[in-house]
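Have a look at the structure that comes next, please.
With one protein chain removed, the remaining protein chains of the complex are shown where they sit.
First chain written, first letter: the chains are A, B, C, D and E, and each begins at residue 1.
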Amino acid sequence: MGKLTIGCFSSLVGSMTLDFAVKLCAAAIDKGHKVDFWVSGNGTMLSIKDQRAFKDYSALEKPLKELMAKGLNVTACEACAEARGYHKDNTMEGFKRHSMDWYLASAFDADRVLHIGGE
Amino acid sequence: MGKLTIGCFSSLVGSMTLDFAVKLCAAAIDKGHKVDFWVSGNGTMLSIKDQRAFKDYSALEKPLKELMAKGLNVTACEACAEARGYHKDNTMEGFKRHSMDWYLASAFDADRVLHIGGE
Amino acid sequence: MATTKLGFIVQRPPYKSENPKLALTHAIASQSVEVYLKEGDLVTADIAFIGDGVLNCIKNQKAMDIYKLTSTETHIKMALLLDLNILVCKEDLARFGLTENDIVIDAEEFGAEMKTKVVPFSEITKMMEEVNHLLFF
Amino acid sequence: MATTKLGFIVQRPPYKSENPKLALTHAIASQSVEVYLKEGDLVTADIAFIGDGVLNCIKNQKAMDIYKLTSTETHIKMALLLDLNILVCKEDLARFGLTENDIVIDAEEFGAEMKTKVVPFSEITKMMEEVNHLLFF
Amino acid sequence: MRLAVFVSDYKITVDTLDRLKAEKLGIILVGNGVYHTTIKENGNPSPLLKKSANFYVLSEDLETRGISSSNISGNIKVITYSELVDLIFNDYEKLAWL
Partner (left out) sequence: MRLAVFVSDYKITVDTLDRLKAEKLGIILVGNGVYHTTIKENGNPSPLLKKSANFYVLSEDLETRGISSSNISGNIKVITYSELVDLIFNDYEKLAWL
C-alpha cells in the first residue's frame, strides 16, 4: 500500500475539482492507501464548518467527515484561510490548519503527488 | 447622475476581479453615481468579516467599509453564502444578504449593469 | 408600469465553474422579483446558450446520482416550468454534431408548457438588441 | 538522510488566479520544511516559468502601489533571496519578444546571490525528469 | 446598440467576441486583458486588435503588470478607473464582460 498526497489549489471552489479530489481520496482509502489532502488558496473553503447542504451546491462536509473517520489526513493552508476570514473557530472538527511547509513535508515520503494547481 | 449595478460571480476569488469591481465602485461613487454591488457564487467570500489583511492576499474589507460609509449598497447571495458556511454571524457589518431576486430588482432601475459572470 | 428586460447569455460548459448554474438560478429569480418592485413593474429574463454553452443542454446528465448535485439539465427544466424563454444556438449545436434529440427540449414530466427553442444566432443577436441589459456567463 | 525534489512549473500569467503566487510561496516553504522531517532529510523546490507563465517575470510590476498586493515580481525576488533555483524558458521569452532586460534577473537590493536562469526548454525537461514529483500551476 | 465589451483574459476561451454585432463597439482591456496591448507572439500583435472597434486599456492594470503606458500604440486609449466610469455612462449603453 502506498501514500498519495493530493493538493487542491486556487480558483477551484464551485468547479467540480474539490468534488473530484474528495472522491479520489475515498477511492484510495478504500483500497488501503494512506492519503494526505492539502487545500490552499480558494480550496481552503472546504475547511469551513456548517456548510448548508443544498442540492444546488457541492456539499462535501459529510463525505469529508466520513473519510476523516477512516484516516484521511486533511489540512488547510492557514494563511490562505485567515486571509479569507476562515478562522480556527469556524473550521470543521478534524480539519487541520498549517503553514505551507506541511504540504511539502507530506510530499517528502509520498509515493505519488497529485497537485491540482491549475484551473 | 446615474445608477450602476455591478454583479460579481463565481470563480473570481483570488483573481483580481473583486479588486477591480471594488475600485470601479469607488470611482463611480466619487463621481456621484449610485452603485449597487451584488456578489454571488465564490464572490460571496467578500462578505466575511475579520479577513486578515496580509499583503500577499487581496484585502478588501477596509476599502469596502469606506465605500459603504459613502453609500455603497453591497449584498451577497444568501444561498451561495450559506452553502459555503458563511452565516449571518460572520458577515461584515453593513453587508446585506438576500436571495437572487435582489440583483434583478437592482437591475430594474439601473442605468448600466456590469455583470462580471465569466472567468 | 415598466418592464426591464435582461438577456442571460451562457457561453461556457457546465460544472467547471458555477456560472451556467448561477445564470439559470438568477434568471429563475425574475419570477419572484416583484416583492422589490411597484405594482405592475416587471423584470423579464431570456436565456441563450451559445458556443460551448450549448453543452449545458445535453440530456441525461447524472450529476445527482454521482455527485449529489442538481444537474444543469434539471435547472433548465425548472426554467422551462417557470415559463422562461430559452434559446439554443442552432449553428453551435450543428458544429458539435448535436441534434435536438441530444438536448433538453421540454420538461413535460414537471408539467411545463414551455419548450427550448433552437434558433439561428441571428435570433439571439435580435434578443441581445431588444433587452435592456446583458449578462454574459 | 534522504532528499525529495519537487518541480514547480508555472504555466499561467499572474493575477488572474492566485496560482503563480501560490507556486512561489509554497516553493519558498521548502526552506522551513525540516521542522516536520528527520535530521538531514530535505525537500528541494525548483521553479520553472514556461508558456504564458513567463509573463510573471516581467519587472516593474506596481501591484503594491495600485492594489496593495505583493507583486509576483517581489515573490520571485524573495525566492531568489532564499536561494531557490528559478528557470525561465528562453523560447517562450523569445516568442513574446521579451529579453533578459524585461524580466527579473536578480534581487541584489535584498542581498540575494541567486539569479534567475534563462534556459532552453530542454533544460526544463531535464529538471522535470530529475525531480521526484511535479506540481503544475 | 452601443456595446462595450470587457476583456480580462489573455487566453480567451469563448468565441463570443467574433460574433457580437453592434453599431458602436468598444473593447475595454482590463486585468490580464491588458497583455493584448503590447505582447507580440512571434512578432505579431494580438489578433484581438484587428477587430473594428474602439479600444481602451486600464492604466492601473497595465502598471500592475509592469507594462508602461508609453508603450501603448495610439489607437488604444489609455484610461483610468475614473475615465472608465464616464465611458460606461456616456459612451455605451450595454456592457458585456466575456
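The rule is simple: contacts are C-beta pairs under 8 Å (C-beta built on N, C-alpha and C of every residue); 3 or more make two chains touch, one makes a residue touch a chain.
These numbers come from a predicted model, not from an experiment.
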Chain not shown, its touching partners among those shown: A, C, D, E
Selected from C:Gly40, C:Gly97 or C:Gly111 as touching the chain missing from the view: C:Gly97
Interface with the undisplayed chain - residues on chain A: 2, 4, 15-17, 20, 23-24, 26-28, 30-31, 33, 111-119
Where the missing chain touches chain E, by residue: 11, 13
On chain D, residues whose C-beta touches the chain left out of the figure: 9, 11-12, 50-52, 121, 125, 128-129, 133-134, 136
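To be clear about the criterion, only the chains that are shown with their structure count from here on.
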Chains in simultaneous contact with chain A and chain C: B
Furthest chain, CA centroid comparison against chain D: C
Pair exhibiting more inter-chain C-beta contacts, D-E or C-E: D-E
Centroid distance [mean C-alpha coordinates] between chain C and chain B, Å: 25
Approximate Å spacing (C-alpha centroids) for the pair chain A, chain B: 27
Where chain C touches two or more other chains at once, by residue number: 11-12, 17-18, 25, 133-134, 136
Interface hub residues of chain B, defined as touching at least two other chains: 10-11, 14-16, 23, 41-42, 56-57, 59, 80, 112-113, 115, 117-119
Arrangement of touching chains [line / ring / star / complete / other]: other
